[in-house]
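Not every chain is included here, but those present sit where they belong.
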Amino acid sequence: MHTAAPVPPSPDWADRTAALLEGVRARGPLVQCITNTVVQNVTANVLLALGAFAAMVDVTTEAGAFARVADALLVNTGTPHPEPRAASLEAAHAAHDAGTPWVLDPVAVGSLPVRTALARDLLALRPTVLRGNASEVLALLGGSAGGRGVDSTAGPDDARAAAVAATDGRTVGALAVSGPVDLLVAPGTGVVRVANGTPLLTRITGGGCALGAVVAAFTAVAPEDPGAAAVAATAVHTIAAELAARDAGGPGTFQPLFLDRLATLTPEDVVREARITTEPTAVSA
Amino acid sequence: MHTAAPVPPSPDWADRTAALLEGVRARGPLVQCITNTVVQNVTANVLLALGAFAAMVDVTTEAGAFARVADALLVNTGTPHPEPRAASLEAAHAAHDAGTPWVLDPVAVGSLPVRTALARDLLALRPTVLRGNASEVLALLGGSAGGRGVDSTAGPDDARAAAVAATDGRTVGALAVSGPVDLLVAPGTGVVRVANGTPLLTRITGGGCALGAVVAAFTAVAPEDPGAAAVAATAVHTIAAELAARDAGGPGTFQPLFLDRLATLTPEDVVREARITTEPTAVSA
């Protein structure tokens, strides 16, 4: 059980996030994306706005070879057609073997059988970061049958215990559980909460899926610390969204403004806006 | 033959449209979409802006199971690859059996053989609403060989007789024929025309395809009256577009403004802007 009192915003996390953002822009990591067809466009645009690069290499033969040379890999199970399904496994195997950091986003796993079986096979290849909403994380880690679709019927705290248990050194490197307040868990970081964001992220498609790609981009510059990558990626994504929402007239105008903010976000913006709290005792709780 | 004099705008239809819009927002229906890859993103965004939810479950095994629990189903034949083709039939069969309302959008049927055969198989499963342009509706219902592509070479009135004939209680529940003035036909509603809209809807991709998803969302809250759902969905879609066009600098800025308007459209906007007329004698004509 978690019994720690609320912790004030951590300046260290904000500084580290700002530094990792500068690292992503300096390095320009190439992120291989095997993701659902609904969000491929916005995913690529989010990566490009961030200063990273995207390559949707999602056919067999190519996927594995590419995962060995890419800076990071994202696998999202949203539209698991036969070819990308096979390519996902091929790429995750190659990433696992080559040490390429990779992110698993098990979209809508639970009652849907094709993607659920696929996500379980992928989980066995030990993703660097597992990212999803609470229903998806619970369904994949064994705590629940999941929701009816892409929308979580559980909150991040419902997945807290399962997430902590999965950072056992054998399952995943870190977890990013999305919700009104995002929950990040890793052995090195404990439980971290990022309270930035806007409800508009749930009124556009890809608000969560694109975050998976952002996490992948950050793992490329902090492969040794997937928890820090997950925290920084989540903070950058949700701060940019929060700032964009201030100028948006609705979910339509929010989208281009969000991309603009991702491209122009400064380290000072990050430090000023970040609402990141930690619970030091969490992983052992 | 249609000989009735023009009828003034019907306040009843405007009120009913406003009420159904509020019903969609209150219920938040989950719409399963099996649609072409070109418009998947805009289709999901239109549903989310409207207050509905989208799930692109378009692989076999999953598609049928999901159609039994979804609130509505859209099947669009725009890019009929083998996997979504099989998933379409599986989902439509399940929707038919389970009573899930579903919409068929037979994109570009006529001379293109794969989608035309698919659309005919789907039509046999009695869609709740058939939505398309006049060329597509005529091609599918037997009145014409269709156009060269997605652009109609016929106007809605060319499809009027075929549409009326198809509301025979055995073919479809209702028809929505798109054009400069949209034509809606159902046994309970007769022939209804919605004169809202903007030419900009034809200068973006998905202007019509996304309407199919909006119609599906409305059938979820009025499953007993597919004609009313089709009228209300068409009016909401085209009024939002018309209002957005007033502020747009072209087809690019029109798109985000259209999504904003879908999200913020009030019942008062609907009542004030709706240009809906009826032809009471139409179905028997």
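Think of it as A and B in the order they're written, each chain with its own count starting at 1.
Just so it is clear, a residue touches a chain if its C-beta (ideal position, glycine included) is under 8 Å from a C-beta of that chain, and two chains touch if they have at least 3 such contacts.
Keep in mind that this is a model prediction, so the values were computed, not measured.
Complete-complex copy count for the single protein sequence, taken from this structure file and not limited to the 2 chains in place, is 3.
As a working rule, only the chains that are shown with their structure count from here on.
Of all residues in chain A, those touching chain B in their complex are 36-39, 41-42, 78-82, 108, 111-115, 148-151, 202-206, 248-256. Of all residues in chain B, only 30, 37, 40-41, 44-45, 48-49, 53-59, 61-62, 65-66, 69, 83-84, 255-264 touch chain A in the complex they form.
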